[in-house]
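I have a structure I would like to understand better, so I am pasting it below and will then ask my questions one at a time.
Only one protein chain is missing from this complex, and each of the others stays in its spot.
Up next is subunit A:
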Amino acid sequence: MSHDLTMSATPGSIRADYLVVAGMVTPGSKVLDVGCGDGGLLKLLRDEKGVDGRGIELSRAGVNDCVAAGLAVVQGDADTDLAFYPDNAFDLVILSQTIQATRQPRVVLEHMLRIGRQAIVSFPNFGHWRLRLQLILRGRMPTSENLPYSWYDTPNIHFCTLRDFVDLVRELDAEIERSAALDGWGREVRVNAPWWFWNLFGEQAVFKLSRKG
């Protein structure tokens, strides 16, 4: 469950979506990063925000990189292992570019909001105009630079659009504290734009959620 499954990173630079996520994290908080990849985000949060971070990562290579970097990362699967984390163990649980690769996105999200008071979820927006256009015009499953996989060998099994995600959040009775849509370069789409605009032009979405009550 690595970020690299879905995202391409520019070597030597901090991924733009990491910066957006980091901007939503309270300094000094206790954070669990689910699907933490090579630990890039955890490192950023530790070094820049003084975060007490932990990670879960499926790939062995990712775990090795993280451990070598001094991060506390457990090899595991978001779909099965979140159940073992106690309630309120963290301030914030992050799921970055991973929810579309989980078998049970709803259950994963429920666990996240149980383990932490707040959650940040980022994912590729399947409602982006380019993807819509590919399906309409070419009649084929869409691919893009961020979603380079063919339908038969993709780790991504639960795509959603930005609006689908918002519906799920409502069903879970969680609150959207902050949200952002990012364009193809990882820049935030104009903040005041209406939902339909985000859903059409955002290649990625980032949501910060909190438990109600």
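Please note the rule applied: a residue touches a chain if its C-beta (ideal position, glycine included) is under 8 Å from a C-beta of that chain, and two chains touch if they have at least 3 such contacts; residues count from 1.
Throughout what follows, contacts and distances are computed from a predicted model.
Hidden from the displayed complex is a chain whose UniProt protein name, among "ABC transporter, permease protein", "Pyruvate ferredoxin oxidoreductase, alpha subunit", "Homoserine O-acetyltransferase" or "Cell division protein FtsL", is "Homoserine O-acetyltransferase". The residue from A:R54, A:R114 or A:K208 that touches the chain not shown here is A:R54.
Across A:V25, A:L44 or A:V63, the single residue that touches the chain missing here is A:V63. Of the candidate positions A:Y18, A:Y85, A:F123 or A:W198, contact with the hidden chain is made by A:Y85. In the full complex, the hidden chain is touched by subunit A at residues 54, 60, 63-64, 66-76, 84-86, 89.
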